[in-house]
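Take a look at chain A:
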Amino acid sequence: MSRTTVASEYSAEIQSTPIEHRFNPYSDNGGTVLGIAGKDFAVLAGDTRHVTGYNINSRYEPRVFDVGDNIVMTANGFAADGKALIDRFKNQIKWYKFNNGGKKLEMQSAARYIQQLLYGKRFFPYYVSTLIAGLDEEGRGAVYSYDPVGSYEREQCRAGGAAASLIMPFLDNQVNFKNQFIPGTDGKEKRPFEYLSLQEVIELVKDAFNSAAERHIHVGDGLEILIVTKDGVRTEYSPLKRD
Partner candidate 1 sequence: MDIIIGLTVKEGTIIATSKAATRGISILKDNDDKTRQLNSHNLIAYTGESGDTVQFAEYIQANIQLSTMRENEIELSPKAVASFVRNQLATSIRSRKPYQVNALIGGYDTKTQKPSLSWVDYLGTYVELPYGAHGYSAFYCTSLFDKHYRKDMTIDEGLKLLQMCVDELNRRMPIDFKGVYVKIVDAEGIRQIDFN
Partner candidate 2 sequence: MSDPSSINGGAAVAMVGKDCVAIASDLRLGNQSLGVSNNFEKVFQFGDKTFLGLTGLASDVTTLSQVFRLKTNLYKLREERSIEPQTFANLVSSTLYEKRFGPYFIGPIVAGLDSKTDKPFICGFDLIGCIDFAKDFIVSGTASDQLYGMCESLYEPNLEPEDLFETISQALLNAVDRDALSGWGCVVYVITKDRVVKRVLRTRQD
């Protein structure tokens, strides 16, 4: 059978080999997220731009959510999967309360449960980088980060999404003081780790996002920072470049 299709008025009549279609269940909706744990607080920030390819679908589409029990969560990458995962997790917290007399879900339990949700779809994964932030049982700030199939780790800070590769080395340097040494020690003595204040962290997050928005087309429009303290979750919004 001929493979060529001649464009003519009768083109519909010309037989050709069957065309194969393949549905691609994933897409990339851009955006970037960032979580930092402090001494007695944690922040989770994300930009509010939602894209497909070069199109901006929305300039304000929140991607970081308060899921209850003083935990904030984001699942950045393929937005539909992110939404599905967060909705599922919110729902599960609700059922946890029904079944356990309104008991609060602790951070580390939430972290382990999200692993189960992600690994449950091991062979058709949620295409997202997931981050949660909150306070641990001792009241210290905690950030957990995941790969798409549920491998997770508690960290001091983590960037995820489109501009993760731009932001992560900056965080290494400014949060964990990597490659910083005490002057006069000939590079022998590392600058010791110390917790940053909430104000410092927020400024750092803003710097990181302004830098990312400058160089990455999938990042911009707005920055929403969710701050978790023992008094609950608070949101701060500030604008980013819109070009």
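Operating definition for what follows: a residue touches a chain if its C-beta (ideal position, glycine included) is under 8 Å from a C-beta of that chain, and two chains touch if they have at least 3 such contacts; residues count from 1.
How were these candidates chosen? In short, all candidates are chains of the complex that A comes from, given by their letters.
Every value quoted in this text rests on a predicted model; they were computed, and no experiment measured them.
Shown alone here is chain A; of the other chains of the complex, listed as 1 or 2, the one that touches it is 2. Contact residues of chain A toward candidate 2 in the complex are 163, 165-170, 172-173, 178-180, 187, 207-208, 211-212, 214-215.
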